[in-house]
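Beneath this line is the structure, given in C-alpha cells, with notes to follow.
With one protein chain withheld, the remaining protein chains of the complex are depicted in position.
To keep things simple, chains are lettered A and B as they appear, and every chain counts its residues starting from 1.
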Amino acid sequence: MRREAPRSIGDYTPLFFPALMLIVFFVVPFSTMIAVSFFKRDPAGFYKTDFVFDNYARFLSTFFGSVLGFSLMLAVLVAICCIAIAFPFTYLLTKQSRKVQTVWLVCLLSVLSLSEVIIGFAWSTLFSRTAGITNLLVAVGLMSQPQALLPGFGAVLTGMVYQALPYTILVLYPALVRLDPTLLEAARTLGASPVRAFFNVVTPALRNTLVATLIMVFVFALGCYLLPQILGRPSQWTLSVLITDQAIYQSNMPFAAAMAVFLVLMSLALVGLTLLVGRRENAG
Amino acid sequence: MTDRLLRRLYFALVALFLAAPLIVVLGVSVNEKQDLSFPPKGFSLAWYAQIFTDPEWRSALIASLLLAVSAAALAVAIALPLAWFLWRRHAPWAHIFQLLGVAPFILPPVITALGFLTFWATTGFYGQPWTAAISHAIFFVTLPLVTLSLGFASIDRSLVEAAATMGADDRTIAKTVVLPLILPYLVSGYAFAFVLSLNEYIVAYMTIGFTMETLPIKIFNALRYGYTPTMASVTVFFVAIAALVFGLIARFGDIRRLLGAMGSEGK
C-alpha cells in the first residue's frame, strides 16, 4: 500500500474528530491559561479580564526565588538518583529471559500507574511511627523506640524517587533492549570484564540517551504536586504544589496560571537544550 | 558466581524498594481495629468490604469507574482515526496533531490540569461530571495514540495490497484486515488509559474536585482529616487492578514490544 497524499476533502474525514477534540480541549484551554496569567484576581469569582504583568512580577521575591531554587534542586536530585539506580538495573533486566522481563515490566507499570495520592499515603504509612519501618528496627533491637520519619526532606526525596523510578526504567528500556549485543561481546573478546565493558562501552554508547532520560525524569519530577505536601514541611513545597495551592485553596487563578506558564517555559527550555546538546554530539 | 549473586541482590533491593510501601499498606489494611499499626493486630477483611458497602466510598468507586471507562473510550476514539490517518496518508503537517496528542502527557500534569480548570471555568461548565471525562481523555490520549501507532507500523503494507488485489475495497480492507490486526493494540491502549484514569488525581481534582469525589480525591480528602483503614484497602485494590490489567496485556499481547522492544516476533 502506498501512502498517498490526501486528494479530496473526503480523505481528510478521519482527521476531523481528533483535530477538533485536540484543538478545542487542549489548544484552547492552554491558550486560555496563558491569557488568564495576565488577568487580575477576583476574590468573588475566578478572575477579572485585564492585561497586567503583576502576576509575573510576583516572581521577583526572595520567597518565590527560594521555592524555585528548591524545586529545581529537588527535581535534579530525584533525576540523578533515579538514573543511578535505574540505568544498571535496566541494563541487567534486558539481559534476563523474556519471562522475567515481562513480569518486571508488569510490576513496574503497576507501580507507575499508581496515583500520587496512593504513593503519598503508602510512604506516609511506611514512615509513620505506629506502622512504619522503625517498628521493624525496634523488633530486631537496632532501635529502642519507633519514631516518625516524616515530615522531612528525606521522606520527600524517597517518595519522589519511588514515583519516578519505574518511569525512568521504562524510558531507558527501549534504548537498552535494542543495544547491539555484539558491541559488548567485542569488548569482552578484547579482555574487558563485564563491569568494565558496561562502563567503557555501554555507558558512552548511550550518553545521549542518558542525558535525554535525565531531562525527562527531571521534568517528570518537576510535575510532582502532592508528595512534598504529604511527606514534607511547607518549606519543602515545590512550584507544582504552589500552583495547586494558589489555584484551589487561595483561589488566585491568574497567579497560578502565571506560575504554570513559567513552569512550561522552563520545561520547554530544558527539553530544547537537550535536543541541542544531542544534535551537537551527533554532529561531532 | 559473585557476579550472579550481586545481580540477584541488586534486583532484590529494587524489588524491596518498590514493594515495601505496598506491603506495609497491605498489612495495615487487614488490621482488625481502626488503627494504623504494622505488623497488623488481628486479621479482618472488613475494610475491603467497606469500599463496596460504605455509601461514600462506593459512590467514589462508581464515579472513578465511570470516569475511567468513558475517558478511555473517548481517548481511543480520538487516537484511532488519527493514528489511522497518519499511517494511511502521506501528510507531514498532520503530525502536528500527533504532537498535540503527546504534549498533555509530557507536560507537568499540574499545567494540563490548570489549563482545564481555567477552560471549564471560563466556559461555565466547571464541575460538570462529563468535563472530567473529556479532560482525562485528552490527558491520556497519548497512550492509545502510541500503542495504535506501534500497531499500525507493525502491519505489513503488502497485506493491504494483497486484499485489494483480491477484490476488497477500502472499507472491506479496514474491516477484514486492518481492524483484526490492530485490535490487540487498541485493547492495550484502552487498558493503559483506563488504569491511569482510574488513578489520576490532579486533573480530576481541578475539574470536578468540588462537586464530586473519585477514589483518589476521596483518599486525599480523607488523608487530610486523618487515617481510615479503608484508604489502605482501596490502595491495595488499585494495585491489584493495575497488576491484573497489565498482567492480562502481557498474557495476551506482547508487552515488551509495546514498551519499545523491537523484533520480538522471532522466538
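Remarks
To be clear about the criterion, contacts are C-beta pairs under 8 Å (C-beta built on N, C-alpha and C of every residue); 3 or more make two chains touch, one makes a residue touch a chain.
Just so we're on the same page, contacts and distances are computed from a predicted model.
From the set "Ferrous iron transport protein A", "N-methylhydantoinase A/oxoprolinase/acetone carboxylase, beta subunit", "Transcriptional regulator" or "ABC transporter ATP-binding protein", the protein name that UniProt assigns to the chain left out of the figure is "ABC transporter ATP-binding protein". Screening B:Ala77, B:Ala91, B:Ile106 or B:Ala168 against the full complex identifies B:Ala168 as the residue touching the chain left out. Considering the full assembly, B:Leu181 is the residue among B:Leu181, B:Leu223 or B:Leu248 that touches the omitted chain.
In the complete complex, the residue from B:Leu159, B:Val187, B:Leu223 or B:Leu248 that touches the missing chain is B:Leu159. Hidden from this view is one chain, which touches subunit B at 156, 158-159, 161-169, 172, 176-177, 180-181.
Criterion: only the chains that are shown with their structure count from here on.
Rounded to whole angstrom, the centroid-to-centroid distance between subunit A and subunit B, based on C-alpha atoms, equals 17 Å. Within the complex formed with subunit A, the subunit B residues making contact are 3, 7, 10-11, 14-15, 17-18, 20-22, 24-25, 27-28, 35-39, 74, 77-79, 81-82, 84-85, 87-91, 94, 97, 100-101, 103-104, 106-111, 113-119, 121-122, 134-135, 137-138, 141, 157-158, 160-161, 164, 195-196, 199-202, 205-206, 209, 216-217, 219-220, 223, 231-232, 235, 238-239, 242-243, 246-247, 249-250, 255-256, 259-262, 264. Put simply, subunit A touches subunit B in their complex at residues 1, 3-6, 11-12, 14-15, 17-19, 21-23, 25-30, 32-33, 36, 46, 85, 88-89, 92, 98, 101-103, 105-111, 113-126, 128, 130-133, 135, 162, 165-166, 170, 173-174, 177-178, 194, 219, 222-223, 225-226, 230, 240, 243-244, 247-248, 253, 256-257, 260, 263-264, 267.
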